[in-house]
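For reference, the structure discussed in these notes is given below.
With one protein chain withheld, the remaining protein chains of the complex are depicted in position.
Now for chain A:
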Amino acid sequence: MPIELTDIARLAHILERSGVDTIEIEQPGQSLKLVVDTGPRMAASPTLAAPAPDHSVIAKADVAGHFLAAHPWRDKPFVAPGQRIETGAIVGLVKIGLLYAPIVAPAAGTVDAVIAEPGATVGYGTPIMRIRPLSEGSPIN
């Protein structure tokens, strides 16, 4: 489905209202990046791409807010390095207003490292956690 001008206007409006400064949309054959100029910007979270030969997968935030490693009612973080997790497991939360949006593991594997600092401001696509997939080492490529 092509992205219409009216969609872009609507998105821009939502961004403005929610105080989110960037949104990226990727679809087969097209991509869109909207940046709202909100004046003095905080240090943008660099897109820490994993080193090329690394087969690890990255769990990313899919909404802008603050990263929470544990639910505020719990002492223990959702996951710890070395822990085995399944695809879709909740590895952390992004707090946006009163919402807690889940950050999920894109693949089953072992938690390698928590990249984001608890409490840090994250944006769409910010890497949160590095996961060593189960299939690592097997010659699938």
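Remarks
Just so it is clear, contacts are C-beta pairs under 8 Å (C-beta built on N, C-alpha and C of every residue); 3 or more make two chains touch, one makes a residue touch a chain; residues count from 1.
Please note the rule applied: contacts and distances are computed from a predicted model.
One chain of this complex is left out of the view, and of "Iron export ABC transporter permease subunit FetB", "Biotin-dependent carboxyltransferase", "NADH/Ubiquinone/plastoquinone (Complex I)" or "Transmembrane protein", the protein name its UniProt record gives is "Biotin-dependent carboxyltransferase".
Among A:36, A:90, A:108 or A:134, only A:90 touches the chain left out of the display. The omitted chain makes contact with chain A at the following residues, 7, 10-11, 14, 17-18, 20, 23, 25, 63, 71-74, 86, 88-90, 93, 95-102, 104.
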